[in-house]
Structure formats: structure tokens, C-alpha cells
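Working notes for the structure below.
What you see is the complex with one protein chain gone and the rest in place.
Labels run A, B and C following the written order; every chain starts at residue 1.
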Amino acid sequence: MALPTYIDDFESWKKEFRVSYPVTVRFSETDAFGHLNNTVAFIYFENSRTNFFKESGLMQEWVSGKGEHIPVTADLQCDFLRQIYFDDKLDVYIKVTHIGRSSLELHYMVNNENGETCLVGRGRIVQVNRMTGKSSPWSDEAINKLKKGLFIQEKMQ
Amino acid sequence: MALPTYIDDFESWKKEFRVSYPVTVRFSETDAFGHLNNTVAFIYFENSRTNFFKESGLMQEWVSGKGEHIPVTADLQCDFLRQIYFDDKLDVYIKVTHIGRSSLELHYMVNNENGETCLVGRGRIVQVNRMTGKSSPWSDEAINKLKKGLFIQEKMQ
Amino acid sequence: MALPTYIDDFESWKKEFRVSYPVTVRFSETDAFGHLNNTVAFIYFENSRTNFFKESGLMQEWVSGKGEHIPVTADLQCDFLRQIYFDDKLDVYIKVTHIGRSSLELHYMVNNENGETCLVGRGRIVQVNRMTGKSSPWSDEAINKLKKGLFIQEKMQ
Partner (left out) sequence: MALPTYIDDFESWKKEFRVSYPVTVRFSETDAFGHLNNTVAFIYFENSRTNFFKESGLMQEWVSGKGEHIPVTADLQCDFLRQIYFDDKLDVYIKVTHIGRSSLELHYMVNNENGETCLVGRGRIVQVNRMTGKSSPWSDEAINKLKKGLFIQEKMQ
């Protein structure tokens, strides 16, 4: 496979993932070509992202409807390496590769039961002010939570 | 076909629909059995419902995030009469069959390009207070809007 | 609550469920009213149904793309008793209430972590010939599998 530009060395890139969330392919997620519809890859990415944010303690304010900030998706990409089918048991890995002033770069890897990588991807989210929509820097507390989230993940291994 | 209990006479039931919204089946809405996934019927129902509420002038307050009320689904049902496939051009009909104190009974009919009825259905929505979740009676203004919505629909014929 | 017509006595109806499949509400399944979008209830129903069919040994032929038959949805209904939110941990219960000549009546119950019932529902599926779309009677083998599926479920308790 020709590596996507966001992966330098596939083996070392793989090794940096420390946490994953399981998902089993639903029948409603297949399409008339008999496999997983391509658009569902991004649902799996989002699901691992919100799980990571929840464990990091950031999701709670964002979904409360009362906080000042929400995260918005700045960009997303996915490379489809291997077809996925109904009932496949997948592990959706996520890692933080960069913490910016108000943004976060996240990488994704989706493996099947045989440990074969089916999807790889990346994307950036930006924290914005709920009212103005303008980017809003991470507080020290949020950065601590993000780092603690990463740390909790290490302990989970 | 054995009629669902909510339809007394199919021909007269059909004739009472006065408004419909078009929808074309997306590929992502099919499943590995090669036809429209059953769960999408309810997306089409909701789409006709929000279109009707928008034209009636009720949707604006509900989606503003500022109003006191939101509508919640109390129940839904669908009878699948005929298979639907990718790229089928459908008309999703909707009619109000009963205005309750804080609720609304709506009926649905989905026809294909040949005028064949593929789906029929019904459901009840209830207006609730956004904070307490308790049912909240329609205001006179809302009832007027609902009736005006029905009236606008007649003019559209 | 006013009981739906398909439930005679709620407590005894509840007790007849013997198997359930867990699901956690995804963020992409919420809507701008801040709760689970109503259409997702039927995705949860389908997911429990395909899990049940898989454990019963019927799903394998249906999804192989080679078998003579597929199941189609004849009707579906859902009563929404309690609002559901992002990250709620749900148990989706399913039971067979009637095995017809070529059809199957299934009932559903969705409980949250507190054991509160949020959704109840029912629906009928019909086995049809993949080519003709005409209903096709269950084979003795399929009926045995369905009954064995129910039996396996009992053992799972």
C-alpha cells in the first residue's frame, strides 16, 4: 500500500496507539454493494473520539448545553485499505498527535478480528465559542484533562 | 393487503392527503439485501413532518434553541407494502388526523413514481416543555398555525 | 402510561424477555433537540433482530448473497416512553411472540441503566424469495433453528 502522507512509518505509527473502542458492524450500516457503506467510517471515528473525550473529562461540558464551548470538526480523512462486512468485530484506535492552541490533531486506525488494518485516518477538531463560532483556546484545565486522558489510556494497557 | 388498524377504507384514506414532499433514495440508505433499509422509512416520515411544521410556522421556535417547547415523538408505526430500491423517486405524503390538547396525530403515505403505495404509517407527537419534559398544551397561536398550515396545503393543490 | 395494544399486562410482558443486546448511544445518533433522534429506535430494534437471527443460525444464509431467501420487514412500531440521551447505556431486549407460516412476530423493549423502560415496540418480518419477492414458508430446519435460538437464549440466563 502507498502510505497516506500522514503516516511516516506504518509499524511505528501503529505502535503509538494505546486505546481503542470496540464496534460491531450493524446490518443498517451495510449498503447494496454488500459491504460497509463508506460513510460509516466517519461514524466509527466520531464514536472513538467522543469516547476519548468522555474519558478525558472534556465531553461533559460540551454536551451539557450550558458550557461556553463546543468542539467542531475542522477536517477529516480516511483511507480504506480493506473491505468491511456485516457483523465484523472491529477495534477503533485513536491517538492525539498534536495539541494546538485551540485545536487537536487525532489519528485513527480500525482493525478487524484478525488484526488486519481496514481503515486509517486523521482529522483536526477545533474548540469554538458556542455563540460566536470563533476558535477558543484550550484552558490549562482542558490541556491537563487531555494529557490526563492520554495518561489514563497508558494505564489501561 | 390486510389493512392496518389505522386505515378504515384505503381509497378514502388516500384521498385525504393534500401535501407531499419528494425524496430520492440515496445509495447510503440501501442495505446488503439490495433494497432500502427498513429504518430509513422513519427518516422519510420525519422529513415530511419537519417540512410540514416549517410551512406551518411551528418549526422555527422549536429549532431556535430559545423557545420554551420542543415536540417529542410519542409513537410511530410503518407498514411496508412494497420494496423500495436505490434511486427510486418517492412522494412522502403527510396529513394531520387529530389535534389533541398537546399532541398531534399524523398519517403518512409513501408512493413511488408509478403511484404505487410502498409505505403507510402513522404516529403521534407531543409538545413538551424543554426543561421539565412535561407535556405542554398547544397555544391558540400554535393551533391557528397548524390549521393555517393545513389551509396553505389546500391552496398548494 | 396508556399501554400500546400489543401489551396486555406490562409486568408479565416484561418478564417474557430472555435475551438482550447492549448498545451505547452514539453522538451522531442525537439531534438538535439534544436527545436521541426518534429514527434511531428502529436501528436498535434491527440490531437486536439481526443478533438474534445470527445466534439462531438463520442470518448466515440470508447475508451470504447466495441463499434463496431474505427476510423483509412487514411492519414496525415503537412507543417512546422516556427520553434517551448521548452516552446512555441501553439494553435492547427481543422476543419471538409468534411463528407464522412464513412470518415472525417480534417484540422489543429498550431499558436504560436504571432499568427504566424507554422504548417498547413490535414488528413482523416475512421470509421472501430473493428473486420473486413472494413470501416463502419457513423450512422445518429454519423453525428448528428459531426454536433452538430461543432455547439457547434460555440457557444464557
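Operating definition for what follows: contacts are C-beta pairs under 8 Å (C-beta built on N, C-alpha and C of every residue); 3 or more make two chains touch, one makes a residue touch a chain.
Since this is a predicted model, take the numbers as computed values, not measurements.
K.L.:
Please identify which residue in A:Thr24, A:Gln83 or A:Thr97 touches the non-displayed chain.
P.N.:
Answer from the full complex: A:Gln83 touches the omitted chain.
K.L.:
Using the document's definition of touch, tell me which of A:Gln60, A:Thr73, A:Thr97 or A:Asn129 contacts the absent chain.
P.N.:
A:Thr73
K.L.:
So which of A:Val25, A:Val63, A:Met109 or A:Leu146 would be touching the chain we can't see?
P.N.:
A:Val63
K.L.:
Could you please point out the chain C residues that touch the chain left off the display?
P.N.:
Spelled out for chain C, the touching residues are 27-28, 30-32, 34-35, 37, 39, 86.
K.L.:
Spell out the interface residues on chain B facing the chain that's missing from view.
P.N.:
Against the missing chain, chain B presents residues 26-28, 34, 43, 46-47, 50, 54, 59, 63, 65, 86-87.
K.L.:
Mind pulling the chain A residues that touch the left-out chain?
P.N.:
Touching the missing chain: residues 4-5, 32-33, 35, 37-43, 46, 62-63, 65, 70, 72-80, 83, 133.
By definition in this document, only the chains that are shown with their structure count from here on.
K.L.:
Which chain lies at the heart of the structure, taking centres as C-alpha averages?
P.N.:
Checking distances from each chain centre to the full centroid gives C.
K.L.:
Would you mind working out whether chain A and chain B touch using mostly the same residue numbers, over half shared, or mostly different ones?
P.N.:
Same residues, largely: of all residue numbers at this interface, over half are found in both copies.
K.L.:
In whole angstrom, what separates the CA-based centres of chain B and chain C?
P.N.:
Those two chain centres are 23 Å apart.
K.L.:
Distance between chain A and chain C based on Cα centroids, please, to the nearest Å.
P.N.:
30
K.L.:
Residues of chain B that touch two or more other chains: which are they?
P.N.:
Residues 32, 35, 37, 39 of chain B touch two or more partner chains.
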